[in-house]
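A protein chain is absent from this complex, but the other protein chains hold their places.
By written order: A, B and C. Residues from 1 in each chain.
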Amino acid sequence: MSYAEPLYPVSAGEYSESEDWLDAFRDVRAVTEQLCSPLETEDYVIQSMDDVSPPKWHLGHVTWFFETFLLKPFLRGYVPLNEAYDHLFNSYYETHGSPFPRPRRGVLSRPTVAEVYRYRHYVDEAMGLLLNNPPSEYRHAIAERTCLGIHHEQQHQELLAMDIKHILAQNPLRPVYTERLQVPPKRHPVPMGWRSYEGGVVSVGVKPGNGGFAFDNERPAHRQYLEPFDLATRPVNNQEYLRFMEQGGYQDPALWLSDGWHLVREKGWTAPLYWMKENDRWYHFTLRGWRRLDPNAPVCHVSFYEADAFARWAGERLPTEGEWERAATHARNWNGNFLESGYLHPVAAEGEGLGPLRRQIPLQMFGDVWEWTGSAYRPYPGFRTLSGSLGEYNGKFMSGQMVLRGGCCATPASHIRPTYRNFFPPSARWAFSGFRLAREATTP
Amino acid sequence: MSYAEPLYPVSAGEYSESEDWLDAFRDVRAVTEQLCSPLETEDYVIQSMDDVSPPKWHLGHVTWFFETFLLKPFLRGYVPLNEAYDHLFNSYYETHGSPFPRPRRGVLSRPTVAEVYRYRHYVDEAMGLLLNNPPSEYRHAIAERTCLGIHHEQQHQELLAMDIKHILAQNPLRPVYTERLQVPPKRHPVPMGWRSYEGGVVSVGVKPGNGGFAFDNERPAHRQYLEPFDLATRPVNNQEYLRFMEQGGYQDPALWLSDGWHLVREKGWTAPLYWMKENDRWYHFTLRGWRRLDPNAPVCHVSFYEADAFARWAGERLPTEGEWERAATHARNWNGNFLESGYLHPVAAEGEGLGPLRRQIPLQMFGDVWEWTGSAYRPYPGFRTLSGSLGEYNGKFMSGQMVLRGGCCATPASHIRPTYRNFFPPSARWAFSGFRLAREATTP
Amino acid sequence: MSYAEPLYPVSAGEYSESEDWLDAFRDVRAVTEQLCSPLETEDYVIQSMDDVSPPKWHLGHVTWFFETFLLKPFLRGYVPLNEAYDHLFNSYYETHGSPFPRPRRGVLSRPTVAEVYRYRHYVDEAMGLLLNNPPSEYRHAIAERTCLGIHHEQQHQELLAMDIKHILAQNPLRPVYTERLQVPPKRHPVPMGWRSYEGGVVSVGVKPGNGGFAFDNERPAHRQYLEPFDLATRPVNNQEYLRFMEQGGYQDPALWLSDGWHLVREKGWTAPLYWMKENDRWYHFTLRGWRRLDPNAPVCHVSFYEADAFARWAGERLPTEGEWERAATHARNWNGNFLESGYLHPVAAEGEGLGPLRRQIPLQMFGDVWEWTGSAYRPYPGFRTLSGSLGEYNGKFMSGQMVLRGGCCATPASHIRPTYRNFFPPSARWAFSGFRLAREATTP
Partner (left out) sequence: MSYAEPLYPVSAGEYSESEDWLDAFRDVRAVTEQLCSPLETEDYVIQSMDDVSPPKWHLGHVTWFFETFLLKPFLRGYVPLNEAYDHLFNSYYETHGSPFPRPRRGVLSRPTVAEVYRYRHYVDEAMGLLLNNPPSEYRHAIAERTCLGIHHEQQHQELLAMDIKHILAQNPLRPVYTERLQVPPKRHPVPMGWRSYEGGVVSVGVKPGNGGFAFDNERPAHRQYLEPFDLATRPVNNQEYLRFMEQGGYQDPALWLSDGWHLVREKGWTAPLYWMKENDRWYHFTLRGWRRLDPNAPVCHVSFYEADAFARWAGERLPTEGEWERAATHARNWNGNFLESGYLHPVAAEGEGLGPLRRQIPLQMFGDVWEWTGSAYRPYPGFRTLSGSLGEYNGKFMSGQMVLRGGCCATPASHIRPTYRNFFPPSARWAFSGFRLAREATTP
């Protein structure tokens, strides 16, 4: 299953060519290596389930991207370090050679971790040559693809955090990624309120000329008609989810989509992923190790099915992605608990959630947890796939998945925007995924 | 997998209480038995794959529906013929007892076919008593549920045709359902044209007070914004699909959704279901046996993935269900090649497809083949599940499936309407499923 | 998995050519049809697991055997009733055309049961012509193959009983094969004793010139050295097996072969196949329906793993097939509870089990239950496969299976002998399989 691979779409050139791409490139490369710095060599090699890739594979793959789409076509005289890497680090480009089978990534002891780093630095150096002195006729394409490669590597930074967490969580020795992460703050509970939105025709997706990078699946901007709706002012938190569990949420088939109910029984789900009860207390696995649940933090590592069942139990529903985007577009900033905050875990909401005139404003729309929406991941009207290997598969994951919005505690802050569409199969739980409730507008 | 079960939603009472429900009941019951009349006893017992139910199970299940939701609650003194049938013929109502496991339906030799017919007639008689003299306080509920049971049985009439076809197709003896079916007419090819539709806000779904029966998943009526679009004037036909095959459609991963491509390789798909090449000629299995392909008939028994791949190959796309419904709403009638036409197979389009002023009008919107749309099967805004066992699972299939529209050659004519939403997983091929192309509006 | 198919070896001609083969043929054919006479048409069609074949398939297959190996080669002018049957009713002869896939036998509604009987009678008639007037140059081969076909059909009589039982047992309606079976006698418990045997060189297998039919896997006679051993005077009975269960036999991994323990956990085994506890009482499924367990009857429908675990729990072991045959060879007769006794179920041992001088003699060596031995099913030294399709696969099942001895309540009496080697995979439970204990000789 290749659904965990991020898309590599071609941007529409909506970014400044005067930006210092070499600086930006070096920054993103450094963050990736920083993320891996607490790992033991052995951690880099593990594939704990088919969806997970060994960390060293991520390191090689993002490097392969720059080599394949920039160095080979544009750097005169570039000689690859190892021709075999083209096969090993191709994720799913079936027309670009043949990708090494994804579920077998965990049987590869070679190249070693040191060799993968050597590959990174070899490519880094070549990228320095290219970006310092790009051939003028390709200047545009080079900037465009470098920008894409940077966003691609940011996607893999989040995947690295997810996959490292999953790898460590399997281990009965209960290893800790690093103790040097930020300790989540203790906060007072924030009550969940509702913010109302009028109906009408809204614009969804990225408008031409908006000046920033965006993936092709956010395009084109188009109109949707929304009926009036209410949106919860924060995501559902652990305490609320515990109540669902205690009141038999995982035992009542009437709450579940049919496919979800089959999974509950087949997998024996009784709680979110990474939860464990010991001596009558709930713990969950975090990158700081096994910790007591914070009742006020957003529930995390739930599947779409669990989010949907909770909503049904609560008498509400999940928002569509159009509704979510409409609400998010009004946000004054896109701040939140992202990768840079150093928690690598969702934290409790803060403040009262009130704006001017004490009107309710939604909290935590960005960061903390990706929010499952009720929308299936399908192309926007007018969506077109692009030519060539880069665009070959732009839309090929647009079946069987659901859209999530808003980024999470493992997403780089500069990677997110209100139009960003993430997607996972409804059964996936290893992403930092939570949810927020919505409902039809109540008559005022 | 229970996705092949039709929904049993509660209608909203939009039908005449003065209708003669007993007549309607008897009519639908007679059609079901007529459909089965060509079968051998042995045919009734087979489950050729998990999605297929033995025909005798269908006969029992639709009967169980009337017994469970009408006779037991409303007919004073009703004594079931056999208490065990409640378990055996419950399809998926998990709160109503426990359903017998679907994939094991094919291991049940008992009740015998004769006993199932005895059960039918026992319930028919009791329904006669009830409908002839309904207790006045339940008159409304009885009419409502009888209407629902009738539509339910119509859904199973189509499933019977699908399942019988699948059962017979497995058999190397190449049995024929019956030779007495209508012979498809030979017709001249009708060229595929395009009809343009303006964009704007449209109403989708069943409006209150429209006077006919509809399932809950067609409700509530709501507004959608459509961008301008063009719709093909007829479904893709066998000749066009053959060209796709001959030009390598099943060999080029760039044309396929990722999940579809995996299926192509895993299952070895190289043609629609029921197709076979012998001595350089293409044949397909029909209920009249193995027959030469009619190049002008709509392609049938393709999955969503195949429809989607064809559209990408053709440079077009599938319509959304909103687009399809908008076009269908303008139809002057809902005529077409339905169950009653006696073909039990799609036939070639007829005529020129021109309306007044020689404007293009879409042909075969109704009947012949269900048309895959590009829309995932999700609830309409404002959709609510209903209380009680009948409504328990109304929306529980709303994940992982795609919407199909328009009915097919095995659908009873009185069962279809422009708002009707059928749904199957994108991999399903045993329904009479084809597709029609759409595209963004061309600038005039 | 084709292990349930009996072998079709060529006999060595050790039978009288003067026997009336037509009479013998007609007798065995009649018994088969008598066995099926209580079935409903629907029962004939079911394949309740991969190992089970639909009864109508058995009826056709044994007929195909006579057609393929006698009528086609030897009856001048013979025209098959239906050429397609050669493919459908071939069990596993891969060089004789291609067999229809075994696990798909249950999807075939055609030929109908009536057609299969028509096929039987068509072949019966042709066999009458052939046997009444065999061409003199083939007289020997015809007698030999007819004899083989008769024994082959007897094997399928037992398989029919096993498969019919399995088919009916799946059905929640708890159908009964027929009430007209013999009611098992109530008998006093017979204590289990031990009979001692001296060691030394013994002959195992069929000796040349012994005058009766035998399969090739019983040949050649050869010498084995046996250490002195004791053999239990009767099979383990239900009461003893219940004690094993109550004392945690299914919970203690130390008692089990590793493969067996995996099965116990994977399948959730806690009792023999067909056992059920209701209201604190044990019942088991018999061809007379669900019945109370007779504590004195031999335990039945246990796998080799269960037999082996019981023996370890009891501090004993299973006999080797050499030991079993040595003891059985001394039997004065081969009487027992076979198919003809009309129980179709094992019954309690009778009498004291004492011979002349009140010496212990083993009871129930023949009939009641097949007895698992500790011997893997491998060829005897000097075993040779034969040429041609008949002998093609004589030894092809000689891996992964264990030997059982002595026949059971569903074996025709004329089919058994002390040298007879039956075999099943160690996991199989749907045969009428039990076991008898053995041990190293105790010092006198």
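Definition applied: a residue touches a chain if its C-beta (ideal position, glycine included) is under 8 Å from a C-beta of that chain, and two chains touch if they have at least 3 such contacts.
Values in this document were obtained by computation on a predicted structure and should not be read as measured data.
Peer 1: Give me the visible chains that the unshown chain touches, in label order.
Peer 2: A, C
Peer 1: Quick one: say which of C:Glu125, C:Glu198, C:Asp259 or C:Glu340 touches the chain that got left out.
Peer 2: With C:Glu125, C:Glu198, C:Asp259 or C:Glu340 as choices, the missing chain is touched by C:Asp259.
Peer 1: I'm checking contacts with the chain that's been left out. Which of A:Thr41, A:Thr178, A:Asn210 or A:Thr270 qualifies?
Peer 2: Hidden-chain contact among the options goes to A:Thr41.
Peer 1: Out of A:Leu108, A:Leu242, A:Ala331 or A:Ala441, point to the residue that touches the absent chain in the complete complex.
Peer 2: Going through A:Leu108, A:Leu242, A:Ala331 or A:Ala441 one by one, A:Leu108 is the residue touching the chain not shown.
Peer 1: Against the chain that's been left off, what residues of chain C make contact? List them.
Peer 2: Residues 2-3, 92, 94-95, 201, 222-225, 227, 229, 253-254, 256-261, 304-305, 308, 312, 317, 320, 374-376, 378-379, 381-382, 385, 392-393, 395-400, 402, 426, 440 of chain C touch the chain absent from view.
Peer 1: Touching residues of chain A against the unshown chain: what are they?
Peer 2: Residues 40-48, 56, 84, 87-88, 100, 104, 106-113, 167-168, 170-173, 175 of chain A touch the chain absent from view.
The working rule: only the chains that are shown with their structure count from here on.
Peer 1: Kindly list which chains stay connected to each other once chain B is removed from the assembly in thought.
Peer 2: Result with chain B masked: A | C.
Peer 1: How would you label the chain A and chain B contact, same or different, if same means the shared numbers make up over half of all numbers there?
Peer 2: Same-residue interface.
Peer 1: Let me have the rounded angstrom distance from the C-alpha centre of chain A over to the C-alpha centre of chain C, please.
Peer 2: Inter-chain centre distance comes to 60 Å.
Peer 1: I'd like the Å distance between the centres of chain A and chain B, where a centre is the mean of that chain's Cα atoms.
Peer 2: The mean C-alpha positions of chain A and chain B differ by 38 Å.
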